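All protein chains but one are shown at their positions in the complex.
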Amino acid sequence: MAPKFEIEDLNAWFGSKHVLKNINMKIEENAVTAIIGPSGCGKTTLIRCLNRMHEITPGARISGKVLFNRVNIYGNGIDPVMIRRKIGMVFQKPNPFPMMSVYDNVAAGLKLNGIRDKKNLDEVVRRSLELANLWDEVKDDLNKSGASLSGGQQQRLCIARALAVEPEVLLMDEPCSALDPIATAKIEALIRKLAENYTVVIVTHNMQQAARVSDYTAFLYLGELIEYGPTKQIFENPKHELTERYLTGEFG
Amino acid sequence: MKKLDYYRFRIIKDYVAHFLVYLSLVAALIPLFSILYEVVQRGISAINLNFFINPTPTVGEKGGGVANAIQGTLITMGFASLIGIPVGLMSGIFLSEYSEHKLSMVIRFFNDVLSGIPSIVIGVFAYALIVRSIGFSVIAAAFALAIIMVPIVTRTTEEALKLVPLSLREAAIALGVPRWKTVATIVLRSAKKAVVTGMLLSIARIAGESAPVLVTMGYWRWWFASLNRPAANLALNVFVFAMSPFESWIVLAWGSALVLILLVLGVNIAVRVLTKERY
Partner (left out) sequence: MSRIIDSGLEELSATLHKMGELAYRAVLAAIIECVENKQVYSEICEISDALVLMADNVEDKAFELIARFQPVASDLRTIKSYMKIAYDFARFGRYALDVSYTNQKLGGIGNCDAWMISHVKEMGEKALKMINLSITSLRSHDAQLAEKVAQTEREIDKMYFDFLNKLIERADTTTKCAISSVLIVRYLERIADHVTYICESIIYIATGRKVVLR
């Protein structure tokens, strides 16, 4: 199986601050890859480089290659907008559009890209909400505001919204850090389910969460990729001393 | 014992603070209500059916109304808004979306300067630019009023858009929505209420402007004829009638003032209703 992403010599900066240093890694298709590391190690920047969200911050730039399905997304003539439709993103804080209903939130990606066929939209909304394990909870409240849902439901709504545009990859930036343990468990179960058909890359500052949901784990420290491998191996038998010390709580 | 004293002192402080707050509130409301009271009390006697259907009376003529002035004011305001709101809105969007852009710094500075220029100066500018070529006209007045509107709309739009959380823009951008569409839909929709309020403020502001209208429109006591001719105006009515020696005209001035206030109030209420949050 070919990897979904091949990251080659990726460097990223905010202004003069060098936040990612020579990252080389391959991300497997239809698997969950977790990125862990202490605060400020570049985890979030790394996944924002995967769908070209890094560059929307003023002063941000990168060098190197990110091959997505063997094509460099930073190559000439690549439209970042198209890349972002293929590679969806879920953020740290649930951010449903507050002025839209549950239905419109899920349909937003399609509607804003010009798809108006009601029947088609209905179907996509339903399928996306079912996929996000949210349909049963909101099927009678589709016209309620997205902001009226609970935090965990809002986050699943955001996942449904991202799924509605039929991406191949879902990037998740600490998706549970604002949620309680029950809501977190639901999202984690959902991530496992999604991994059957999607490539998921999740950033988390909670290493237990990385252990639970991921198939592969990458440990980042001060912008460098220290260790990367199957989650079981990273957590039971890390090769690098820094990883061992971070996992056992000696620093971080 | 000491503790109790301290507690009492705190209670007293609390009362004093409360009192001052309510006092300020009353002080702020007194002028508003006294103006309203005065205008309604004196203007209400002018109000009758004729007042709303007849145009300006000729000298000595009994009765007469402000129908033509309402018509003229609405047309002038509409035309001014047509110029001022789009320009202000777009500048506001530019300032908020390209906040760091060099041009933004320049625009922001001159926008601030513009909002501080006395309206009569703007009126004179419009006079020099337009009245001297096509004469006193609705176009000239609307142009002057639009210049007054632009900095207000720009500033309020910029502030409103900047309040929209970054997370919402990112959510839209991450869905593969192009940037311009993100701004035009998600960002503007989120800030809709504040943006419309800014427009409303600017409309309310120009509704009562009389100085620039005086130097660009001139006096007209007939029905609206054409955009390149003058039109009647409520604010000018107040100005002209109030200084006239005729008792019946002075009543008309109060009536015009009342209509002007009701107009502003009406615009306010209408926009409130239109922008009422669905959720």
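Labels for the chains are A and B, by order of writing; each one numbers its residues from 1.
Here is the rule we go by: a residue touches a chain if its C-beta (ideal position, glycine included) is under 8 Å from a C-beta of that chain, and two chains touch if they have at least 3 such contacts.
The structure displayed is predicted, hence computed values, not measured ones.
Asker: List the displayed chains that the omitted chain touches in the full complex.
Answerer: Within the full complex, the chain not displayed touches A.
Asker: Specify the residue from the set A:T45, A:S101, A:Q153 or A:T231 that touches the hidden chain.
Answerer: Selected residue, touching the omitted chain: A:T231.
Asker: If the hidden chain were put back, which of A:E29, A:D141, A:E188 or A:E224 would touch it?
Answerer: A:E188
Asker: Spell out, residue by residue, where the missing chain touches subunit A.
Answerer: That gives, for subunit A, the contact residues 185-186, 188-189, 192, 208, 211-213, 231-232, 235-236.
Assume only the chains that are shown with their structure count from here on.
Asker: Please compute the C-alpha centroid of subunit A, do the same for subunit B, then give the distance between them in whole Å.
Answerer: So the centroids are 47 Å from each other.
Asker: Which stretch or stretches of subunit A touch subunit B in the complex?
Answerer: 51, 53, 56, 58, 81-86, 88-89, 91, 93, 95-99, 101, 108-109, 112-113, 144-145, 147-148, 158, 161-162, 165
Asker: Over in the complex, which subunit B residues touch subunit A? Could you list them?
Answerer: My answer: residues 100, 165, 167-168, 170-178, 181-182, 185-186, 189-190, 192, 277-279.
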